[in-house]
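Pasting a structure below so you can have a look.
As you look at this complex, bear in mind that one protein chain is not there, while each of the others sits in place.
By written order: A, B and C. Residues from 1 in each chain.
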């Protein structure tokens, strides 16, 4: 694993502020558990509303968590006055997401000028064990000079 | 677009029953808008809890909707006494998911014995226009002899 | 399918010149069969060296063809003095690539400022029929002010 340096010394506050501006993260009860330069972990506790027909966490929810972790792992390395957009991601489902808690962890593999490549994994914690549920690859865009705040407006994703 | 025949004459009821057993779909307020052999559309109305920091639908939520539409498009073609699991999916984000409503539509491209390949797209409806937000490819597994009901147990995803 | 306008009136020559500078395309015997703004088709005839153990075209070769078609479909829409790089691609294999000829066709779905999203499909032509072998999604980067010629040097993929 490559060790990355943050360009923005306030990266942690910038990431936490952005996370707190995502109503969907609050809606599902997710919290940002760890942020370091190029690495992010997001955790969510099991609740009935997050499950599918077999009682597992819903696959879409699992991939959402991984996508958010990847977005913030990338964002931690961005310069000031920038925002992050997902270009694409791919996820493989390895095992049922059956547990009391989900932990998504993502790491930057390659930081380009515009494009950041990341890997991400999600683990279900059950009875003290970690079950590997999902592995994925994510491409994130760094948008310079664009605000991360809600007033970005509709011209946001013209990348 | 290939036209597919359902193997199970009750496919619509089977799909609607399964959908109604997914607490996550109710949690986000999604409803199954259309189901035909090999095609499914799922719709969700905008609410604050589904958005990200720019006020758009959250990307993870958008991909969740597409994954569910793909799962049910595949499931509509399965024989009786089977269930569906996502093997993997890949999504590209094309435009911001900015609108009053999201519509995910998925179609089977290829129905194999075990593996179904699907495409899926999500559109945001805004002021009477459709904005193409996401396009993706999905691989779904057909698990024969496995119940779709919650008592499937923990051996479910040993595919 | 969206209809795109080329920014560069010489797009066809630019694309054909670039194609002719790809030794790998000559090595496998591929030729550029059609180029229009945002659309490209590449064809290769069957020869023993392109096959795998079952006598079909090798999957890697099939995806190579799709990747090249996607790259040139994107490149046809780029401004002058630019080059194209694949950010990532995803391919699903639908049927064996069993035929006398392969045809890869790719179309731009979304042309952004930096990122172009494309779909691509490969068909095997056998006894006058088309077999759908592969479908995929491709993300291409537009690198402005970079030469497409061999002297680009090693700083090329710092996108």
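What we mean here is this: a residue touches a chain if its C-beta (ideal position, glycine included) is under 8 Å from a C-beta of that chain, and two chains touch if they have at least 3 such contacts.
Treat the numbers as computed from the prediction; the structure is a model and nothing was measured.
Although one chain is not displayed, its contacts with chain C can still be listed: residues 18, 21-24, 26-27, 48-56, 58-61, 63-65, 67-68, 83, 85-96, 98, 148-150, 152, 154, 156-157.
Where chain A meets the omitted chain, the residues involved are 90, 92, 94-95, 109-110, 117, 119, 132, 135-137, 139. Chain B residues in contact with the hidden partner, per the touch definition given at the top, are 87-88, 90, 112-115, 117, 137, 139, 141, 157-159.
FYI, only the chains that are shown with their structure count from here on.
Distance between chain centres (mean CA atoms), chain A to chain B: 22 Å.
Spacing of chain A relative to chain C, judged by their CA centroids, is 31 angstrom. Measuring from the averaged C-alpha position of chain B to that of chain C gives a distance of 30 Å.
Among the residues of chain A, those in touch with two or more other chains are 87-88, 90, 157.
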